[in-house]
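The structure follows.
Note that this complex is displayed minus one protein chain, with the remaining chains in position.
Presenting chain A:
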C-alpha cells in the first residue's frame, strides 16, 4: 500500500519519533491529569510548556475546583452591576477572583476561597456585629488599627453586660464549618515602630467564663463556655461548629451566633473584639494556634 511505501522511504530521513511522554499527550489528557492536582500546582505546571499552559486554562479543570454552588455565592457577594456577574469569564478567572477577599454587605463582611482547597472562608467585622452598648463611649470605642482586616476593632473599656451578637445569611457550600471570635485582651499601641500592649484595663474575665452560642436556620445548635486568657495576643476562640448539607430547597444557610458574659456581679473590660471567622472545620487546628 502507498502508506507502507512512504513509511519506508521517509524512515531514513526522519528523526526517531519522540519518546512517548506527557509532552505528547493531547491537551484534554493533560487537563484530565490536572483535575487531580491542586490549584497552586496547576499554575506552576502552566509555565512548563505551551501545551501545559493551554491545558491549565481548561474550564473543566477549574470548574472542579470551584464550590458546587459558586453561582449562588457570586450572586450573594457581588453587586448586580459587578463585572463578574455580567461578564463572560472563564472558570479560572472566576476562581482567581473568588480567592481574593471580597467585601459584601456594605463592607461589613468578607469572603474568599482558600486558594489551595477551594473552601469558603467568611469573616464578619465588628461593624457587622450587634454589640450591646457600642454607642456608649463610656463602654465601647471603635479603634482604627492595622491588625484587623477591617481596619478597625471594637474596644471595651468596661461594662457589666457584655453581649456581642451577629448573624449571617450565606450560601455556604456543602461541608462543615467552625465559627471563631477573634479577640484580644489588652489594647495594642505602636510606639517607635514597636508593638506594645496595654493590659491595665483588662479585668473580670477570670471570674466567670464567657458563653458562646451558635444556631442555624435548620436547627443546629452549639454552646460553649470558656475563659478568656492570654493577654496581649489575638486569639481565635472557637464558638461552635455547624454542618451544611446538600439540599435543593434552601440555597442559603442562616447562622446566628453570640458571645455573652452577663453576670452582673462583676464588671469586665479591656477586651478588643475584631471579627467573627467562619472557616471550614479542617482549618480549626490551624486557627487555634494563632
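Definition applied: a residue touches a chain if its C-beta (ideal position, glycine included) is under 8 Å from a C-beta of that chain, and two chains touch if they have at least 3 such contacts; residues count from 1.
Definition applied: contacts and distances are computed from a predicted model.
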Among "Calcium and integrin-binding family member 2", "Sorting nexin 2B", "SKP1-like protein 21" or "Mitochondrial fission 1 protein", UniProt-listed name of the chain not shown: "SKP1-like protein 21"
Touch criterion as defined above, residue of A:25, A:197 or A:222 at the omitted chain: A:25
Option touching the unshown chain, where A:46, A:143, A:197 or A:243 are the choices: A:46
Touch residues of chain A, complete complex, unshown partner: 3, 18-26, 28-29, 32-37, 39-50, 52-53, 56, 83-84, 87, 89, 93, 95-97, 99-101, 112, 114-115, 146-149, 151, 182, 193, 195, 234, 274, 285-286, 289-290
